[in-house]
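Of the protein chains in this complex, all but one are displayed in their positions.
The block that comes next holds chain A.
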Amino acid sequence: MTEAAVCPVHQDRDHPLRPPVGFQEAVSDGPVRMLWPNGVEAWMVSSYAGVRQVLSDPRFSTRKGGQPEMRTDAGEAVLDPDQPGNINGIDGPEHMRLRRPLSRGFMVKRMNELRPRIQQIVDEHLDVMEAKGAPADLVASLCLPLPSLVIAELLGVPPEHQELFQATAGDLFGKNGSKDEYLAHATKLAEVLAPIVAAKKAAGTNDDMIGLMANDTDFSMDELIFLCIGLLAAGHETTSNFLGLFTLHLFEQPDQLEVLRRDPGRADVVVEELLRYTVGHLGGPGLTRRATEDVEVDGVLIRAGEWVSVSLMANLDEALCPRADELDLERDAVSHLGFGFGPHQCLGANLARAELQIGLRTLFERFPNLRPAVPVTEMRYRNDMITYGAAEIPVVW
């Protein structure tokens, strides 16, 4: 095996909506070895075919085990590797045991039934934003509360604990997550959740996610509580960042915004293209896997035990679609990797789609003249490694 160059991983961007400087060039001929800030080396795979291969080949495990894994800082891992209910860190039949019952709660049909309620939440929040008048912060007015209210309702948790969900999400997915802070928040959240679970068990109902998990599965209490924490956190952070980033990309590319304005009925296809493009432009390290056997990927032999970081910059690979580097809201939806691929593909994908479609469409229907109050490059961003987004989006209309 030839020794490939080792590039350091960093998150410095010269434009908030573009990948970290030099990153695309560094990984495009991959797989390449990259060096993480905590000293761990991992293969970075970023071709469309390579990413699909790694994410769907059972010889790549998501188990983080006892081995040091690449981290974006020198700190200690936030999650215990054997945390019960950590659906993203187990493989094969063990993973299917947790995943199957949850899939039922996120079925396309169920997400479609939720649409009127999502629309209502969007409408109410935009009413308030309009009544308060411009300028407004789009993040606080819509992007953050929408997914957070929806996931709380879907689970069956009172929304007043929102701040706690958000703090825990920050610990789990943030850049410098500290284990102590996470444990403190998770303990508080578990105290909120335990009586809710007990009540659902007593009532025997399965009309929300907690009821479904409590009464229709063999999940242990520890698994159930952590799954709730994970769902609240995942449902909270990702969609809100993306709704904000989508809006910013559209502000920066008015010709594309025009496509959505002309034909709001295309919101479903528009959201797929925005996901492809936005996830592709986040760049940086992606999803983590470890080879359990020697496997060849894109002509490189990855040895058993080596770490692999899968970059969803693969969404910009010309093998996926022509002019993959460009946002083109007129193209048909393609099989992008914005939600990952393989057995761990995003559980909340159909929920996120419904929220993003309804949120984006309604926003520009209600405020056809919506525009940024300050240049997009001067807004404040949260440059975390796992989740990236605007901290504030000041808008006028």
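Before moving on, here are some points about what is shown:
What we mean here is this: a residue touches a chain if its C-beta (ideal position, glycine included) is under 8 Å from a C-beta of that chain, and two chains touch if they have at least 3 such contacts; residues count from 1.
As a working rule, contacts and distances are computed from a predicted model.
Per the UniProt record, the absent chain's protein name among "Oxidoreductase", "Ferredoxin", "Amino acid ABC transporter membrane protein 1 (PAAT family)" or "Sarcosine oxidase subunit delta" is "Ferredoxin". Per the touch definition above, the residue from A:103, A:220 or A:377 contacting the chain not shown is A:103. The chain omitted from view is touched by exactly one of A:21, A:184 or A:349, namely A:349.
Interface residues of chain A facing the missing partner chain: 56, 96, 99-101, 103-109, 335, 340-343, 345, 349-350.
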